[in-house]
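Missing here is one protein chain; the remaining ones are kept as they sit in the complex.
Up next is chain A:
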Amino acid sequence: MTANELVWRIAGGSGDGIDSTSQNFAKALMRSGLSVFTHRHYPSRIRGGHTYVEIRAAPEEVKSRGDGYNCLLALGDSFARNPQDEAYYGNEEVKPLTENLDDLREGGVIVYDEGLLDDDDVEDLDERAEEEGWHVYPVDLRGLAREHGREVMRNTAGVGVTCALIDMDLDPIEELMSERMSGDILEQNIDILNMAYEQTAEKEFTHDLTVPEGSHDEDQVLVSGSTGIAYGALDEGCRFIAGYPMTPWTDVYTIMTQNLPAMGGISEQVEDEIAAAALAMGASHAGVKAMSGSSGGGFALMSEPLGLAEMNETPIVLVESMRAGPSTGMPTKPEQADLEHVLYTSQGDSNRVVFAPGTPTEAYDQTRKAFEIAYNYQIPSIVIYDQKLSGELVNVDESFFDREPNPSLGATLTEDEIEEAAHHASGKFQRYLHDPENGVSPRTIPGQKGGRFLASGNEHTPEGHISEDPANRVAQMARRERKLNAIRADLDGREQSNQTAHGEEDAEYGILTWGSQQGTVEEAVDRLNENGHSVKSLGVSDMMPYPEDEVIEFLESVDQALVVEMNASAQFRGLTQKELGRYGEKMTSLLKYNGNPFEPHEIVEGFETSINGGDLDSETTKFVPAAGD
């Protein structure tokens, strides 16, 4: 934890503009020279319900949400349903205040809209404020907004008050407003912003929290994991997407759909996820780089098309945006419990590539690799991530995206090449030759002269003809399996590994994690080392084919490893033991599956407990001790 940080939380109801207000505020902080990281918490409701966005800002790189936060803007929930405490969902009117107090740090600042929130309804506010040293500023934000514009502008008033309290310059906020609004709306918002700022600045403050100062070496952009995935796909020449809405996958689907038409691409919203995956395959088969995706339940429907893509060797990329399961689970809450589902779903032996990026930039890089490998090796590639990575926003150097596009269809022949290629005596193109060493037998595209073949989900001969001949079966299975070995060697031979190491190489202890928990683990590692421990971490992204060498090297080099993941059955630890066949005695699991991602302190405390002993399970996390092999 850095002492010099602002962790601002804006809370209200769904539909109150929390998302857009927080995004602009995050951009303003970024423009002012700070690094930012956001964490979004929302219910599965269109209107009302408790929702918040947290923005952590500091002069140095921010990789994770913080431990709690230090500044609250509690707007009223204008869609609150239940004004009574005894209601099933509690008194929703005061939730923007009450639901957020537990996480507020000692000495924190509270701004709330006294135009909508009655503090008489929050019984112990004064008492708790005194105990915790909170500084409470009730302001009639609604009144201010009504007077100078419209009631919905109370968010702007709240931002104005916050800026005055933490001594933040209004310029970047006004700039952002001018870029997005115009006319009366803009004028009123600017008025309200300044009015709120000036009224507050006149008051006397009891707190000493101010916005940190920082600067960037180059221009920054604010991106999420979903942006990373979508932009990676676009830069890899993906111009076709098919999907069906489902939280949280919808983010990627929407970004693609908003950009594809202008790029001469096609987006299809279809009847179900079986169709979505099948459409992506049809488009890819006909010569277009294509993708689809969903979240847990929708991805389950894609199982059979996924198996077909393995069998008829159609290059496709699918993304799986995990949320808490089983079944409908908790639609807007993150979890990493679909790993085994994604690795093994569909009948027969798995033959696919699965990447789990840890950050928005890794999401971009690994989505590009997923496409490159899918088309070079004619295999389905899956990018698995979760609601946390999907929605979190971080600042990235603008130049990061200054890359060359790669629209290559990979192992695909042109008509000239087809003329030279192997054909069966019948004239059929030999699409599935037995002998390629890396397993890849190049394909043709319908409409090409001399390229006709049969693509079948049945086992097939080199020209695609259905066959149950044992020798052919073994040859085809062996060739498809060779692709995975070739992909592993290809990935291992690259300059940049998908696995992310952090900390000193000769550290005594290790923390192993995968996917979206990487940044939080890295922050925990830094804190542990500051506390005098000797710890390093490895964030693993290659789920299939598994990066054996890198993980073995890591595990061999440490005395003990803590495996951190967001599920109840330690799926990644299980995968690691299965793939490596040992190290069961070295790995202790720290698990969390309550719907909220890890906070750094939970990993710090979990690590210390795993080393020193103590009460193993906390209120929010669970231990699975190391076991023999």
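Simple rule for what comes next: a contact is a pair of C-beta atoms (placed from the backbone, for glycine too) under 8 Å apart; a residue touches a chain by one contact, two chains touch by 3 or more; residues count from 1.
Here is the rule we use: contacts and distances are computed from a predicted model.
K.L.:
Since a chain is absent, check the UniProt entry for it and pick the matching name: "Putative OB-fold protein", "Thiamine pyrophosphate-dependent enzyme", "Oligopeptide/dipeptide ABC transporter, ATP-binding protein" or "Acetyl-CoA C-acetyltransferase".
P.N.:
In UniProt, the chain excluded from the picture bears the name "Thiamine pyrophosphate-dependent enzyme".
K.L.:
Among A:9, A:285, A:369 or A:488, choose the residue that contacts the chain missing from this document, as touch is defined above.
P.N.:
Here the residue in touch with the unshown chain is A:285.
K.L.:
Just one of A:102, A:208, A:271 or A:420 touches the chain that is missing; which is it?
P.N.:
A:271
K.L.:
Out of A:403, A:601 or A:622, which touches the unshown chain?
P.N.:
With A:403, A:601 or A:622 as choices, the missing chain is touched by A:403.
K.L.:
Which of A:115, A:149 or A:464 touches the chain that is not shown?
P.N.:
A:464
K.L.:
Touching the missing chain, which residues of chain A?
P.N.:
Here the touching residues of chain A are 27, 31, 219-223, 227, 230-232, 234-235, 237, 239-240, 242, 259, 261-268, 270-272, 274-276, 278-283, 285-290, 304-305, 307-308, 312, 398, 401-403, 405, 407, 409, 412, 414-415, 424-428, 445-458, 461, 463-466.
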